[in-house]
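Notes follow the structure.
With one protein chain withheld, the remaining protein chains of the complex are depicted in position.
Now for subunit A:
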Amino acid sequence: MAATVLLPCGSNVSVKVHPVVLLSICDAYTRRKENQDRVIGTLLGVVVDNVIEVKNCYVVPHNESSEQVMVDVNHHKTMFDLHQKVAPHESIVGWFATGSDLYNSDALIQDFYSKESLHPVHMVVDTTLKDDKFSVQAYTSRTLALGDKVLATEFVEIPCDTIIGDIERVGAELMLTGFNDPSPENKKETANKSFSDEAETLAASMGRLADLVARASEYVDSVASGKVGGDPAIGRYLADTLALVPHLAKSDFERLFNEGVQDAMMVTYLSDLLRAHVALAERLGTAALPIM
C-alpha cells in the first residue's frame, strides 16, 4: 500500500510563521557554504487544530547534486534533542528551503521528513527576491499513486501567514523604525538606530493613534456627505468604539485626574527621597559605620 499523507480534514491546513524563523533562515542563507545554492533545515512548532504554528528552526547541512541528495541526519537528530531540552512542547512540523522554486530532490527530503512528523510542511523562502518581493510559501505533499505504485509526490500549496505575537511586536517595531530612516546606501550593511528615548516613543504612539482617529473621521465625513457608500458593519463598530469612551462629569474627571497625579507625584517623591538617603549615607560613610 502506498503511504498516503493524511491531511487533516482535507486541505484546511494553514501555516503561521513567527518572524524569528524567517530571520534565522535569512541569516543562515547569508552564512551558507560557498558551493551551495540553497539552505535547508528543520522547522519546529506546534499544531493547534488545523493551524500549524512554526516557532523555531535550525539549519541542517546537506549536499545536493543533480543525481542525489544527502542530508546530515545526525546533525538533525542532535539539534532536535538539544531543542527538546529547552522547549519540550515543540515538535518537528516540517522543513524549509531557500530559493524560489521546488527542486526535484525535494520529494526525497519530504519523504525523509514524513518519517519524523505526520504531515510535514515544506516552506519555501524566496531569498533571491524574485519579482522584487519576499515571498514565503508553504506546501504540503500528496503522493500520487496508481494502484500500488507510487508515481510522484505532489506539492500542494497551503496558506501561509506571518504572525507577530504581542511581545515581539515591540521588538519588531523597533527594527522597523530604524529601517525607516532614509538610508540610500544599499550595498553597505547599515546599522539601525539604537533604542530610542522612551519619552519619544510615547509621543510617536500618540501620533499614530491621532492618525488613526483622523482616518476614521475622514471616512465618516465622506460617508455622511454621500461620497462613499457606507458599510453598516464599520458604522456599527465605530459607534461601539465611541460608546466605550467614558463620559465623565467634570467634577468626577477632575477628582480622578488629581488623584492620579498625586499618586504619581508621591511615588516619585518617595523614590527620590530614598535615593538621596542612600547617596547621603554613602557620602557620610554611615552605611558602613556602626550605628552608635
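A few comments on the model shown:
Note that a contact is a pair of C-beta atoms (placed from the backbone, for glycine too) under 8 Å apart; a residue touches a chain by one contact, two chains touch by 3 or more; residues count from 1.
As a working rule, contacts and distances are computed from a predicted model.
A chain of the complex is left out here; the name its UniProt entry carries, from "Eukaryotic translation initiation factor 3 subunit H", "Pyruvate dehydrogenase E1 component subunit beta", "N(6)-L-threonylcarbamoyladenine synthase" or "Exocyst subunit Exo70 family protein", is "Eukaryotic translation initiation factor 3 subunit H". When you scan A:13, A:43 or A:59 for touch with the missing chain, the hit is A:59.
Touch with the chain that is not drawn comes from one residue among A:12, A:63 or A:78, which is A:78.
Residues of subunit A that touch the chain left out of the display are 18-20, 22-24, 26-33, 55, 58-61, 72, 75, 78-79, 82, 85-87, 127, 129, 133-134, 162, 164-180, 186, 189-195, 198-199, 201-202, 205-206, 208-209, 211-212, 245, 248, 253, 257, 260-261, 263-265, 267-268, 270-272, 274-275, 278, 282, 287-291.
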